[in-house]
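One structure is given below, represented as structure tokens, and several questions about it will come after.
Only a single protein chain was left out; the remaining protein chains are all shown in position.
Naming follows writing order (A, B and C), and every chain is counted from residue 1.
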Amino acid sequence: MKNDNHASHHVIVPVKTYVAVFVALLILTFLTVFVAQFDFGSFNLLVALIVAMVKASLVVMIFMGLKWNKSFDRFAFFACLIFLFIFFLLVFVDIPLRSYRGVEESQHINLKSPVKLIAPGEAPVHH
Amino acid sequence: MDTSLQTESLLHTGTTFFPEGVGPFASSMDSLFYFIFWGSVIIFVPLILVSIYFLIAYRRKRENQLATKQMTHSTFLELAWTVPPTILVLIVFVWGFKGFLHMSVAPLNSQEIHVSGKKWFWEFSYPNGNKGIGELVVPVDTPVTLLMTSEDVIHSFFVPNFRIKRDVLPNRYTKLWFEADKVGNYQVFCTEYCGDGHSAMLAVVRVLSAEDYEDWLAEANSGDDLPLDKLGEKLYTSKACATCHSTDGTSRVGPTWKSLFGSKKAFVGGGTATVDENYIHESIVNPGAKVVAGFDNVMPTYAGSLNDREISALIAYIKTLQ
Amino acid sequence: MSMLVNKPHHVAHHFASEAQEFESARLGMWVFLVQELLFFGALFVAYGIFRWWHPQMFIEAHHYLSWKMGAFNTVVLIASSFTMVMAIRSAQVNERKPLISYLLLTLLFAGVFLGVKYIEYMEKIHHGLLPGHFFSAQGVSEYLHLFFGIYFTMTGLHGLHILVGMGLLVWLLVRAIRGEFHSEFYTPLEMVGLYWHFVDLVWIFLFPLLYLIG
Partner (left out) sequence: MSQVALNYLNATKGLKSWFCTLDHKRIGIMYLICIAVAFGLGGFFALALRLELISPKEILFTAKQYNQLFTLHGAVMVFLFIVPSIPASLGNFLLPLQLGAKDVAFPRLNLTSWYVYVFGALFCVYSMVAGAVDTGWTFYTPYSIDSATSVISMTLGAFILGFSSILTGVNFIVTIHKMRAPGLTWFRLPLMVWALYATSIIQVLATPVLAITLLLLVLERTMGIGIFNPALGGDPVLFQHFFWFYSHPAVYIMILPAMGIMSELVTTFCRKDIFGYKMIAFSSLAIAIISFLVWGHHLFVSGQSDYAAMIFSLLTYLVAIPSAVKVFNWVATMYRGSIQIKAPFLYFLGFMFLFCIGGFTGVMLGALSLDVHLHDTYFVVAHFHYVMMGGTVMAFIGGLHYWWPKMFGRMYNETLALIAWAFVMLGFNMVFFTQFILGSKGMPRRYYSYLDQFQPLHAFSTVGSWVLAVGFILMAFYLIDSLLNGKKAPSNPWGAMTLEWQTQSPPITENFLETPVVTHGPYDFGMEKQS
């Protein structure tokens, strides 16, 4: 059982690494909340996503061990992200580019909205 | 099938695969079809013939006979049957795309008609305020744009002779254009499944010559001179009541009109009533108010689509069906 | 003490070696996670579309969520991921007691997460901030109910995954107490660990996308 195969797949990661990642994740969480206070206009989403992606990479590479796991697992995971991206991309080739001839964009004709409408200034009852 | 107007035959006109083409899209689309068709034949027939030849020439004659040659690749062959098909399909793509663009960009001078799909009939509203059900009247040689929306589920507006089709969606407008270059009556189908009456959701495009079209516009309020029950009979088909109601006693989506007047009806959720003028009036304007037991509440309201005289006419007609 | 004796693991009959068995399990888990990724991915696509359509509505809607609770839960989940890797590590170095305590801690964090989620849900229910048919609150945008449709679907499915994860953790605990995990065998720990981190991963995206729209 102590063949080379075995050894290569059972990496024992030092506690230090795990703690470092843990701390980094906490800091990044703080950072997301913090940057959300500022308004970067349309970059808000981008900033939030970049931070989230950094956090995600830490979890995937260290906690889930893809950094040491050089087998097909790694390929499978990243290849799948490409499929997800394709899904996003092609749906977005449709919806934002549709032409609503004669009608204002995405204006609905017969919306049965359950929302009790109030004017923008008014405070809603909740909160 | 109840259609008031006889339409041009789809099956017996045109080419083997297509009904007679009317308007600007037919010729390019038909040639694309026959291009792919003959292209496929040219690939398919030799493919099958070669296979059959191999079957005969190399069939196993004794048990355990081995193949005479083991051949596993040939770069030339691989290229020969990858590259030409690729080129062929790219030609088809460009051709199809061009045709599609032609269909999606309507000429600026086109006449606009609103189309509304409802379960299970088509309603057309003309620029002058006229409304019609089941019958779209257009002048010949004039581009027409249909601005379409649905009141309930998705429908799809399809005129085989014009080679046009587009889904009609609730809460959104979609557009379709055509230019009929031949006078006649052309069949309209609903091609997006929309429930029980899907296959009865038909209509007719009446393409009139310029003079006839003028006449039609002039007598838009036709029916004034008809006696009430005759007008009712006309409305029965033209307003698409016939899709759901029969006059001979058979049950369609809705109850039959035979012996309706004066009969006693039980409703979903209890209650009964005897059918009189008021009841029929209510059934037409507010069909959901009393739903006849054994039927679903699917009849659309005709409030706004029928005027008082027309409702009276329908009542008069129903009275005659005893 | 018999409690502390490691139970030897027997390789299933159709595998040639322990390495083959372990790698198969791990590949299987990754392929399963890939499946999960597309499962949640589709929801993110829907989210993206509606956010693109109604940016103002999303901004309005996120004010009705409490970012403090969201942030707290993020920390809780990250902590649980950390205790999970530590649990696996303890098994790798044959430390039975830390293994059990780390598993217990993970379970505890999962419970806290669901507790906070429960408080949040109750509040939403109280205010009528619910998907379409049940929505009964006031708002500026007439599309507000859509946000809560998406919110409840995404967090609900995520919560369901946490719940399943807790079940798996209990199962691991029982086996750990029986002494089945040690440096020679800890495949189930590793597999549940992957699953658990994945659930954390989803939350890492859900948090900014739902609570922190600016």
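What we mean here is this: a residue touches a chain if its C-beta (ideal position, glycine included) is under 8 Å from a C-beta of that chain, and two chains touch if they have at least 3 such contacts.
Computed from a prediction, not measured in an experiment: that's the story for all the values here.
Chemist: Just list which of the chains on display the missing one touches.
Modeler: A, B, C
Chemist: Looking at B:200, B:299 or B:315, which residue reaches the missing chain?
Modeler: Residue touching the chain left out of view: B:200.
Chemist: If the hidden chain were put back, which of B:19, B:117, B:232 or B:287 would touch it?
Modeler: Considering all chains, including the one not shown, the answer is B:19.
Chemist: Since one chain has been left out of the picture, which residues of subunit A touch it in the full complex?
Modeler: Its contact residues with the unshown chain are 72, 80, 83, 86-87, 90-91, 93-99, 108, 110-114.
Chemist: Footprint of the hidden chain on subunit C, which residues?
Modeler: Per the touch rule, subunit C residues meeting the hidden chain are 13-14, 16, 20, 23-24, 27-28, 31-32, 34-36, 38-43, 45-46, 49-50, 130-134, 142-143, 145-146, 149-150, 152-153.
Chemist: Can you list, in ascending order, the subunit B residues touching the missing chain?
Modeler: Contact residues on subunit B toward the absent chain are 1, 9-12, 14, 16-19, 25, 28-29, 32-33, 36-37, 40, 43-44, 47-48, 50-51, 54-55, 58-60, 64-74, 77-78, 81-82, 85-86, 89-90, 92-93, 95-104, 152-154, 156, 158, 160-161, 163-167, 169-172, 174, 187, 189-200, 250, 252-253, 296.
In this section, only the chains that are shown with their structure count from here on.
Chemist: Can you check how far apart subunit A and subunit C are, centre to centre, with Cα atoms defining each centre and the answer in Å?
Modeler: That gives a centre separation of 14 Å.
Chemist: Take the average of all CA coordinates in subunit A, do the same for subunit B, and state the distance between these two points in whole angstrom.
Modeler: Each chain's C-alpha centroid was found; their separation is 45 Å.
Chemist: Mind checking the centre-to-centre distance between subunit B and subunit C? Centres are C-alpha means, answer in whole Å.
Modeler: The separation of the two C-alpha centroids amounts to 50 Å.
Chemist: By the touch rule stated above, which residues of subunit C touch at least two different other chains?
Modeler: In subunit C, nothing touches at least two other chains.
Chemist: Could you list which residues of subunit A touch at least two other chains?
Modeler: Within subunit A, the residues that touch at least two other chains are 111.
Chemist: Name, in rising order, each residue of subunit A that touches subunit C in their complex.
Modeler: Spelled out, the residues of subunit A in touch with subunit C are 1, 3, 5-6, 9-10, 12-13, 15, 18-19, 21-22, 25-26, 29, 32-33, 36-40, 44-45, 48-49, 51-52, 55-56, 59-60, 63-64, 69, 71-73, 76-77, 80-81, 83-84, 87-88, 91-92, 95-96, 106, 111, 113-120, 124-127.
Chemist: Which subunit C residues qualify as touching subunit A in the complex?
Modeler: Touching subunit A from subunit C are residues 17-19, 22-23, 26-27, 30-31, 33-34, 37-38, 41-42, 44-45, 48-49, 52-53, 63-64, 67, 71, 74-75, 78-79, 81-82, 84-86, 89, 92-93, 127-129, 132-133, 135-145, 184, 193-194, 197-198, 200-201, 204-205, 207-209, 212-214.
Chemist: Sort out for me which residues of subunit B touch subunit A in the complex.
Modeler: Residues in contact with subunit A: 147, 149, 151, 170-173, 175.
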